[in-house]
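Every protein chain but one is kept in place in this view of the complex.
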Amino acid sequence: MTQKSYSPYKGYTLFLLPGVLLFAVFIVLPFLTNVAVSFTKWTGIGTPTLLGLDNYFKAFGDATFWASFRNNLYLIIGMTTIPTIIGLLLATVLFDYISKRFGHGVASFFRAGFYLPQIIPVVVAAIVWKWIYQPEWGALNQVLTTLGLEPQNWLGRPTTALPSVLGMLIWFQIGYPLVIFMAGLQRIDPELYEAAAIDGATWFRRFRHITIPLLRPEIYIVILTTIIFALKTFAPVYSMTLGGPGSATMVASYFSYKQFFETSNVGYGSTVATILTVIIMIVTIIYVRVQTGQERRETL
Amino acid sequence: MTVGTQSKPTLANRLTSSLSLIALVALLLVMLFPLALVTINSFKTENEYYDGGPFALPQSWNTDVLRTTWESTDYTTKLLNSLNISLSVAVLAIVLSLFNAFALGIGKVRGKPLILLFFLLAITLPPESLVYPQYYFVKAIGLYDTQLAVILITAVFHSAYGTYLMSTVLSAFNRELIEAAMIDGCNKLQLLFRIIVPLNRPALSVLFVFFFIWTWNDFFLPLIFLISNSRQTVPVAMALARGERNMVVTTQSAAALLGIIPCIIFFFLFQRTMARGITAGSLK
Partner (left out) sequence: MLKRTAILLLLLLLVFVFGTVSAQDQTTLRIWHYEAADSAMGVSWDLAMQRFEELHPEVTIEFELKTFDQIQQTAQMILNSGDAPDVMEINKGNATAGLYAKQGLLTDLTEVAAERGWDQLLSPSILTTSRYDENGIMGSGPIYGVTTYGEFVMVYYNKDMFAEHGVEVPTSLEEFEAVADTFVAAGITPIAIGALDKWPLTQNFYELALYQADRDFVNAYELFQGDFDFHSEPFTFAAETLVSHFEKGYYNPDAAGIDYDDANASFVQGLAPMNLTGSWMFGTFLSSITDFEWGLFVMPGKTLNTGSGGNLWVVPAGAQNKDLAYEFIDLTLQPEAQTAMANAGGIPVAADLSQVEDAHVLELNEAFSTIVANDGLAFYPDWPAPGYMDTLGSGLQELVGGTMSPSDFLDFIAAPWQDYKSSLS
């Protein structure tokens, strides 16, 4: 290591200034206000009434609220594992195989096609998926009956409702990791693969020992953001099941939204939102700690 | 599977390639099925829908519904509004993300994990919890019912995601390259725009696409902060096609289709820049 009279890595704080400033004004201050409101009873207009910790006691005893987290957990597991794995495999196939065999155009075409669900507004997608899940004439039941299987009341039975919502979310989500991984794959030096191939490594070994380690940043990003998206799932529930049947598909974010905009219970809604945020933040903190620890080790 | 080198077109290879292509096309059709449904239902008349249901093909490709929806929702204005907002947000959010990530990913800023968390806070917050405070603030500074309010809030919001993604990517950036550039007398701005940006085009393009599409499809903020119809965006206009308890499916589909097409066009235009990645040679 040569001695440097200055470090190339100091003095970057200035670049953070505009971002942090705008952030503080539009995100942090409103959030702190939200926390303050969580101790009050308020309809959103007029003066709030101070309540102390009452809202929090109510939230901790609210069975529907905590039941909704159970549903979120189910969605997290489903949404982080399946689309990520499918996305990783698809990205590798498209980038490595299709791209080389049939050209970049074909690979791009497939990527665009798989990403298209993400472009459709969730509200619209929900309408279409309601058609697919319709118990009497829906596409899914039609396919099942042709195959000789039992048609189901997908969105109408508590046991099948949440898996059905998950099914739609997986369909929606696949394009996201795919696009990120394909961008990431472009960072990897192809010569690494060629060297490994010459040494006789199979596709799977190359995948496991080159692709995955070098895509680690992207994998981190995808998993964390998918967990957060899963915790904030709102639109599919709002558009398809309204949390039903009963509260079988109730999710934390929809529960929070209802307090703000359906019951005009802005105080309680703020409480619920604050608790939700704290939980997500704890998950994120642990995650980012692990991630930056890893990165620090790798750059040394 | 082989990579890069010449592979002889053996039967096994041809079979694998045909099978994989077929499998991919099949998967693609499943993925695009919902989009196809929206399309065919946009061209039906209401009675055709009642007669045949959503899965039947339209008897004639009737554009009446599309045309009336276009006019009744004042689609052209909404299109321009959405375009304006989505582009502005994408650009602003990328600039903010880039600057933040430059500091966090390349530089050694004290308290990096905490600052990163600070930004990630935005993604973890339920948007409805911020709405009332933002409403009062925006009203106080006279930006209520303006597109600027929506642009600023959305851009700042998305910059959280962008900061996280770019700083993660930049943390893995080749340090030797940076040091070499610094030795050559490069200052920070030059480093950023001459080296970092060009070499990270794929990631930045991905961000641009994400931000544009997420902003385009955002229903919530425009609903809250844009109250004049002339300033409204496409997703809210689409909702105009539906009443309180009545929904004409064909109009809804037509509105949906009109809302999706600009995004699709944008994506197809832009994904070519995503694909135009760097070759390993420039690293040398």
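The chains carry the letters A and B, assigned in the order they are written, with residues numbered from 1 in each.
As a working rule, contacts are C-beta pairs under 8 Å (C-beta built on N, C-alpha and C of every residue); 3 or more make two chains touch, one makes a residue touch a chain.
None of these values were measured; they are calculated from a predicted model.
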item: Omitted chain's touching partners, listed by label; value: A, B
item: Absent-chain contact - pick from B:Ala122, B:Ile224 or B:Leu257; value: B:Ile224
item: Which of B:Gln147, B:Ser253 or B:Gln271 contacts the chain that the document leaves out; value: B:Gln147
item: Touch residues of chain B, complete complex, unshown partner; value: 46-47, 49-51, 72, 80-81, 83-84, 87-88, 91, 135, 139, 144-147, 223-224, 227-231, 236, 239-240, 242-249
item: Sites on chain A contacted by the missing partner chain, in the whole complex; value: 43-46, 130, 133-136, 153-158, 240-247, 258-259, 261-265
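Note that only the chains that are shown with their structure count from here on.
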item: In the complex, chain B residues that touch chain A; value: 1-5, 17, 20-21, 24, 27-28, 31-35, 37-38, 53-55, 96-97, 99-100, 102-104, 106-109, 112-113, 115-126, 128-134, 137, 152-153, 155-157, 159-161, 163-165, 168-169, 171-172, 175, 178-179, 182, 188, 202-203, 205-206, 209, 213, 217, 219, 235, 238, 252, 256, 259-260, 263-264, 267-268, 271-272, 274-275, 277-278, 280, 283
item: Of chain A, residues touching chain B in the complex; value: 7-16, 18-20, 22-23, 25-31, 33-34, 37, 44, 93-94, 96-98, 100-102, 104, 107-108, 110-125, 127-129, 131-132, 137, 139, 142, 171, 174, 179-180, 182-184, 186-187, 189-191, 193-194, 197, 203, 206, 216-218, 220-221, 224-225, 228, 231-232, 253, 256-257, 260-261, 266, 269-270, 273-274, 276-277, 280-281, 284-285, 288-289, 291-292, 295, 298-299
